[in-house]
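Here the complex is missing one protein chain, while the rest keep their positions.
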Amino acid sequence: MIGQDILMVLTILMFLSATGYFVYRMLPIFRVMQQARSTNRLDNWPKRLSFMLGQVFGHRRLLRIRLSGILHFFIFSGFVILLIDIVSAIGQVFDPHLVLDAPLAFVVDLWALLVLVGIALAVYQRAVLKPERYHGSDERDGYIILAMIAVIMIGIYLHESFYPFAAPYLFHVHAALNPWGFVSYAMGHLWIQMGLAHNAAVAETGYILGYLLDIGMVFAFMAYLPTSKHLHIFLAVPSIFLHKTRPYGELVPPMQKEDESMAIRTFRDMNWKDILDLFTCTECGRCQAVCPAHAAGQPLSPKMVILELRDALRKELGGGEPVPLAGGAVSAEELWSCTTCGACQEACPVFIEHVPKIAGLRAALLEDGEVDKNSQKVLVGWDRQGNSFGQPQRKRPAWTKVLDVPIKDARKEPVDWLWFVGDFASYDPRLQELSRLVAQILERAGIDFGILYEGESNAGNEALRMGEFGLFETLAQKNLKWLEKAEYNQIFTTDPHSFNALRNEYRKFGFEKPIRHYTQAFLDLIEQGRLSPSPLGIRVTYHDPCYLGRWNRVFDAPRQLLEKMGVELVEMPRHGANSFCCGAGGGRIWMEEVGIKERPADNRIREALTLDAVNYFVVACPKDMSMFSAAVQSTGSEDRIKVVDVAELLAQAVGLSVPESAVAMK
Amino acid sequence: MRIAVLMKSVPDLVEDIALDEDSGQVLFDEMTYVPSEWDDQALEEALLIKEESGAEVTAVTVDTGDSDNILFTALAKGADHAVKLVGDYDPSLTNRRRAQIFADYLRDQAFDLVLSGVQAIDDIDGQVPGLVAGIMGWPHASVVTEVHSKDKGVVLRQEYAGGLVAEIEASTPLVIGIQAARKPPRYASIAKVRQVAKTQQIEEVEAESPDVPTLAVRRFYKPVASGHAEMIDGDVEEVASRIIEILQERNLLRR
């Protein structure tokens, strides 16, 4: 009787102290969340719920790295099963008659085994495979956690296997080994053979030891969690439920107060989900593994940004003097290295949003006047001339001059399609030829289209991503002046960056006109029979632009378009949502390349070169044309691969003469 | 140390200069204006002095209709005060008159140091700091690239042809024409400028229009393309080939 009482008291004490400590450690975090900015993450909850279930039980993202996903599934499912064991083990102490039914006992034993296998694989992964993505993570924490879980599993087997022998003494009930609990059954028989089973002291000790290793360790685990990456056990599921749904490509939500800035200076300037993100991070490094800046050898790792912020917050909560977040906790070099390609967010199994935090921290740097001097010129150019080239506004439509048929001025007459051209396609002499080709394709298809001439300014996508919200707003207002006045049915653009801004960022000004990327629009035209391409019969690979693919989920249209042109598409290993950034986004195209070991665009071209008999690298973004043409040169692969724009291919397929000076022909 | 930075805007040279070729007049009202880049350099140097050894920086403009943005930007970058000298002035205001207006204001203020851009592109006598100093009878130095506060005065660097530099010790009060600051001018984000515009005040000071020596400009004209280059047309490859030909003709190639 005394043994049971001690166990009961001990269990209650352990429970109280562990939960008490857990709450004590968690409360400050929740207080910070309360003080942070608001964000609505509870809209459309049924959809969120089903999405969450798919991610949690389907392990969709985790399984992208096979071994890692499988071993996580073993351990994760073990935790679900563990709940059964906790209930039964604790229940037994309080009511000895509680015994697991046969199938449940089988499940518990089987899963404990799977968890142990998972742990073995995890150790193998950490110690032998040593993926680079773990660089910078707390490896010790990882091993401690794995050891704790292993101990719990051993504890389960131990107390189960000694229970029938200890029960008569401890609980004054009789119990037998349950063959369904096959591992503990086998162990029980081992104890009998070893003569340990019928020694009261040994049986009691074995049971209590097993119980403490199991339940005691569970409580110890709970107390350990708040200072460990394994807090994700509690936070990952809610974090996935609370994932961002408002247009994914929208970086900054509408400001809630008039003077609100996007700059993140303190933790109060983040929203509460941002704070949650910091403690949800599992340090798995999947973001780091896909980050183009990290791959280029730059000082950025999205994982470290999160961890550095988390550590800074922990220090603050521990009474430490707050450090500046931008340029302090996270260095300016890290922040300016980001291309805002979004690969990190796409890879994160717990749906952490890295890019808005980086942009917010950049905004703080910018407010202090700290910005790369090259990009400062670009910001000034946008402000004064509305373009990144520092060219006069009046020269924006200069590329149209040599066209046979003049393009309509959408400011003066109604058009069906309003073409938003963008800076690069308007001003870059190398790309103007391409713009003229697009105009000819539209004419061929009989589209009634127009442009805004000098009335168009840069859309502001990059200004916003450089942290210059005010400039973005100024540019947006300039464009909206005409976008709202002009008469048209839909917007058309070749530029994914403009596409993203007009589609996702201008919503905060109440602008919601339909917009099509040229790959979508051209596909429509072919399907409507307005363009009839003849097969080109070439083998190509296609590069998904970040702002078309990842941020706007347009993956199929370009591929279908290629198919309609009789083009055989060979995918690069990294394609679709896992596409690898060209390195230009987020203002990077204008910044100094300091400490870059391999440019992302060069890395990408080398990836394309591994494909068998692929001679064309198809792009669907003016910046890509610029970046990859340079990369083909710098990797010296002019003889092996040509960068072509999808519009050039279409022009050829519909029999337009593609000028010598067009990029493809070089 | 109290520093005044004299600032102005000039026509944006990225755009064409609005010139009525018949009358030979520059159409000042038809151009877009940007802050004079040398003045930006002067402000930056003033802010660097402030950061290095403490100073109170006041940005001063003559209101020709577009001063507010310049002044709020200066405040956003870290200037302590902004002063706008108001009167019936428009963008065609000559620098000589501007200098006189500045000087009339500065005379009554206890500034130790007056910085401004070494020159401005928009006038026949764009060297505002020298004019201001001459009017006030203060010592001055132009084409300066570095100023440090030292003891009761400053140590500055003046640049000469050939990259020669003199380090000069000068006592205050002093007027300095800045050619370039030690560091490229900092950025003022639009949000910051807007925020400053809401929270900080520009001090307005009435300034009378003084009489100054004037020049009668007969006409402005575009430089005659007497020596305009012979343009080589074509795409990059054609141009490159033609250039090589020219160099060969003139025996400028090694082989």
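For the reader, a short list of remarks on this structure follows.
First chain written, first letter: the chains are A and B, and each begins at residue 1.
One rule holds in what follows: contacts are C-beta pairs under 8 Å (C-beta built on N, C-alpha and C of every residue); 3 or more make two chains touch, one makes a residue touch a chain.
FYI, contacts and distances are computed from a predicted model.
Between the listed names "Electron transfer flavoprotein subunit alpha/FixB family protein", "Polar amino acid transport system permease protein", "Gas vesicle protein" or "NADH-quinone oxidoreductase subunit K", the UniProt record for the complex's undisplayed chain reads "Electron transfer flavoprotein subunit alpha/FixB family protein".
All shown chains touched by the missing chain in the whole complex, by label: A, B.
Although one chain is not drawn, its touching partners on chain A can still be listed: residues 373-374, 391, 429-430, 590, 592-593, 633. Residues of chain B in touch with the missing chain: 11, 13, 17, 19, 24, 26, 96, 99, 118-119, 121-135, 137, 139-143, 155, 157-171, 177, 179-180, 184, 213-223, 225-237, 239-241, 243-244, 246-247, 250, 252-255.
Convention: only the chains that are shown with their structure count from here on.
Computed from the mean C-alpha positions, the centre of chain A lies at a distance of 47 Å from the centre of chain B. Contacts from chain B toward chain A in the complex involve residues 12, 14-16, 32, 34, 77, 184, 186-195, 198, 235. Within the complex formed with chain B, the chain A residues making contact are 259, 261-263, 363, 366-367, 369-371, 373, 376, 379, 383-385, 390-394, 467-471, 473-474, 660-661.
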